[in-house]
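For reference, the structure I am asking about is given below.
With one protein chain held back, the other chains of the complex are shown just where they sit.
Should a chain be cited, it is by its letter among A, B and C, assigned in written order, with residues numbered from 1 in that chain.
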């Protein structure tokens, strides 16, 4: 079987250099180009790349994707800063190149994506649900964006299933003891030296609890998701937003 | 909205008496009959029950279900001892009463069912997976039936996705250190005073792990699943085997 | 070896009846009296009890203890409501009966006592520390008294060792996300159906974390501590406050 020809854009960055290493280590892939700031995009076309892994910056991502789509090169995009305008522009480009696929994912950690999915699936079946996220103490926001998003998804799943508020008889509490309220779901943020990024969804019903926990111990945790994205985007024309659409979850 | 009329068969047993209590506590249900050993089945028909919760013994379950199906009473069955012959017999009865539904579930704990389902869904995306189950020390088998079943489901999901064996460089090991091998999935059984029934599925990929843990702290954990079964079986004609078919997992 | 002769006061209460059962089941003990409300204290003296387990109410505990001390019966006391005045009174009685011992313990769970002790011991060696307590949703206070006490002990141990504030770069937070502040230690309270009483102390330093977790799954968790108290109080004259003094922790 011929190998998938993959290029990395933003290859000098922290995540980009991990991606270069991961593509090189993948038995079913061949790294055909690794572009850093200032390298000419023509190199990409000349390399024969089938997929470009785009890990640059909001300032350069649109030019890069226009080039990729025009040349029929599929793209897996980790760069952030997506607005409705940008997505509309990208969709227009893709309409003119209907065989080309682009995957944009806010989170390439398969574990994080599955945690959110499982939390949503389980939410309607448990009276109680809370989220605890734990991170290194240099993090500036609390709770994490992932935890907030997870709580919102849980709240929406409960609402859709007609589940009422979780029971809570608290009448006397210290400020903050019961966590932050995200759409009715308590979210607690722990900051601890030694940790990286961790999240726990706790669900409780009569006599039992279910816990889904994701531990990210190294930023290389994005690599399996990026590789999976590269393998699948080549047979998924058009725009896909969110890695969860590339996971078989039925 | 009129309440669902529910009867309990085996109402004097440990699980049965919990079921009586749970049906009485459910706002959308009315307990119309609670039969113990020796009570006449005609009581069931006279009670106007729409659903019978069957929690008796293998010796009486077939007579009870024949009566239910003949009278168009749906059934939710926790009694064990199902063989192919028994299932075939039940299917025949149901064919003659096509509007009637029967749910048989080996495990009514929604948490246990979801743990197995999530383990299957996640299995293809992680290089490594192991199962740790923890129970009270009076348990006679190790690992638990649930853990063995979970490991088998994981192994099957990995095989279907073409995932190879999990990495393991162990060359020197004490006997038993790496657990029991269930279809290639290591399963570890902890026995600890103070525990009831707990299971953890650990999945690992580069830089991240995902853990799904189910804690059963009281045998009342079966009740939400039994009530959910009763609510859904009335609109699900025919035989359903396994509570997972009544959960929306897409 | 002759068995320890134990009486239970408050034998009809929930904890008291558990204590009766636990004393009966202990191979080295003999239950010689089980007094409920209205039973005459003389029964206690006549029973030949060496130790009385006092599990009544603040209204009757002082009379009971005066009787015990006067008759040289050691006591293990779980009843709450201790004030300085009451303790002074008890000390006076004990001075007149110098061979008699009384153990008063706010918490008879050995696991809870050890969790607090270990948290104190470890606190000076970790930059970061937070407490997460998890309880059933019928609990009215948050955080739990035990969690608050644990955080205070941790804060005191850090202060004594000259450890500064834990690192925390949070600049943007939802209200409550970072928990309640107990003497500088963040405490998070989770309320979940299915749980009973659980507490986790998380300590973090560069590259590692240490977690001490206590799970109380049944109120019978007080029994081992009560039995241990009964065994040791007979050789510990005077007043002892806190079960930790009867544990060998060096």
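Criterion: a contact is a pair of C-beta atoms (placed from the backbone, for glycine too) under 8 Å apart; a residue touches a chain by one contact, two chains touch by 3 or more.
Just so it is clear, the structure is predicted and the values come from calculations on it, not from any experiment.
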item: Shown chains that the omitted chain touches within the full complex; value: A, B, C
item: Selected residue (touches chain absent from view) among B:28, B:42, B:141 or B:160; value: B:141
item: Identified contact with the non-displayed chain, of B:40, B:59, B:96 or B:174; value: B:174
item: Residue among C:36, C:224 or C:237 that touches the chain left out of view; value: C:224
item: Contacting the left-out chain in the complete assembly, out of C:10, C:78, C:111 or C:137; value: C:111
item: Touching residue (missing chain; options A:45, A:173 or A:196); value: A:196
item: Hidden partner chain, touching residue among B:45, B:62, B:166 or B:249; value: B:166
item: Touching residues (missing chain, whole complex) on chain C; value: 22, 109-112, 114-115, 118, 121-122, 124-126, 203, 205-224, 228, 247-250
item: Residue numbers in chain A that touch the chain omitted from display; value: 194-196, 215, 217-218, 221
item: Sites on chain B contacted by the missing partner chain, in the whole complex; value: 126-130, 132, 134, 137-143, 148, 166-182, 186-195, 202-209
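The definition used in the following text is that only the chains that are shown with their structure count from here on.
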item: Contact graph of the chains (line, ring, star, complete, other); value: complete
item: Same-site or different-site touching of chain A by its copy chain C, using the half cut; value: same
item: Inter-copy rotation, chain B to chain C, in degrees (Cα atoms; steps of 5); value: 180
item: Reference chain B; chain at largest CA-centroid distance; value: C
item: Approximate Å spacing (C-alpha centroids) for the pair chain A, chain B; value: 33
item: Inter-chain centre distance, chain A versus chain C - centres from mean C-alpha coordinates, in Å; value: 46
item: Contacts with 2+ other chains: residues of chain A; value: 126, 203, 205-209
